[in-house]
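Input: one structure, supplied below.
Entry: chain A
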Amino acid sequence: MPSSKTREVSISALLLAVTLVCVAAVLLITVYLMWAGLPAISEIGLGNFLLGKEWASTSSNPKFGILPFILTSVYGTFGAILIGVPIGIGAAVFLSKIAKGPVKRILTSAIDILAGIPSVIYGLIGMLTLVPGIRKLFGLPDGASLLAAIIVLAVMILPSIIKLSAVALDSVPKEYEEASLALGSTPMEAYLHVSIPAARSGIIASIVLGIGRAIGEAMAIMMVSGNVANMPSLFGSVRFLTTAIASEMSYSSGLQRQALFSIALVLFAFIMIVNALLHLILKKGKKHE
Partner candidate 1 sequence: MNRRQAAGICSRILVLASATIVIAILAFIICEVVGRGAGSLTWQLISTTPSYLNGTIGILPDIANTIYLLLFSLVLALPIGVISAIYLTEYAHPGKIESCIEFAIETLSGIPSIIYGLVGMLVFCQLFNFKTSLAAGACTLAIMNIPTVIRTVQESLKTVPQSYREGALALGSGKGHTIWTVVLPNAIDGIMSGCILSAGRVTSESAALLFTAGFAHSLVPLSEALSSPGASLSVALYVYAKEQGEFGVAFAIAIMLLIITFLINLAAMMIAKAKKKQI
Partner candidate 2 sequence: MRNAFEKQLSELHTKLIEMGSFCEEAIKLSSQALAIDTITLGNVSLLKAKIEQMEREIESLCLKLLLLQQPVAGDLRQISAALKMITDMERIGDQADDIAEIIGYLIHRNERDCSLIVEMAGFTITMVSESIDAFIKQDTILAQKVIDDDDKVDEAFLKVKQALIAMIAKNPDNGGYALDLLMIAKHYERIGDNAVNIASWVVFSVTGVHKGETEL
């Protein structure tokens, strides 16, 4: 009955066709962003666009320099990672290795809920408590700033860092820790010297994923960062790549609108770099196993 083989092959081909939807979607996104974003870049000039320090999209002599946005996104992401990663890994170690019973259940749910909270709520609370808090704490005229955005971002990337790191730590064979304990190390030493290095690739992946999320976040930081196209400073009002798009999109027209798509293209490029990085790390991690 040779038809069984052909049937298998055709089923496989059919499934492949459906699976290719993902590839199509990525291509579609890439193509459309290029189609929408490249004209403005060519009109403004790549150098002026990427390196221009001034953004005045609606002035009579419009300027479309997005360096402030790029730098803000980079600094903001970096800051969020700086705060979020240590806490995230610490909490992951606690969750994966120390917490037991109800504590573990509560912590797990807490992290899941944190991950599930809509970013708007983070923004809202940030706006109503964090921004005035920063203003009062640092004696600033206004608290809406890069710092506020960094803190909100750090909180927002925490759940994904914790979850992924915890998964990586969970998948470290229990035998490693047992071996370490049997050699006379304390549990903490076992986690630090054996578990974390063994989960390295997963943890790095979680960080990279956090970077991706931080770069891509829009709604929450729009509400706390002041949103002025300044060059970034910790206590200054700043605008990110994402917020630049979100804030002007609805009123935009003409070259301004096109320039916004160009920003989206730049953002997309950043994300692709981060993704490629992630891909590499995960692949390497797999190979390592």
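The set was built so that all candidates are chains of the complex that A comes from, given by their letters.
Assume contacts are C-beta pairs under 8 Å (C-beta built on N, C-alpha and C of every residue); 3 or more make two chains touch, one makes a residue touch a chain; residues count from 1.
All values derive from a computational prediction rather than experimental measurement.
Q: With reference to the defined contact criterion, which of 1 or 2 touches chain A in this complex?
A: 1
Q: Okay, in this complex, where on chain A does candidate 1 touch?
A: Chain A reaches candidate 1 through residues 4, 7-8, 11-12, 15-16, 18-23, 25-26, 28-29, 32-33, 36, 86-91, 93-95, 98-99, 105-114, 116-122, 124-125, 128-129, 155, 158, 162, 186, 188-189, 192, 209, 212-213, 215-219, 223, 242, 245-246, 249, 261, 264, 267-268, 271-272, 274-275, 278-279.
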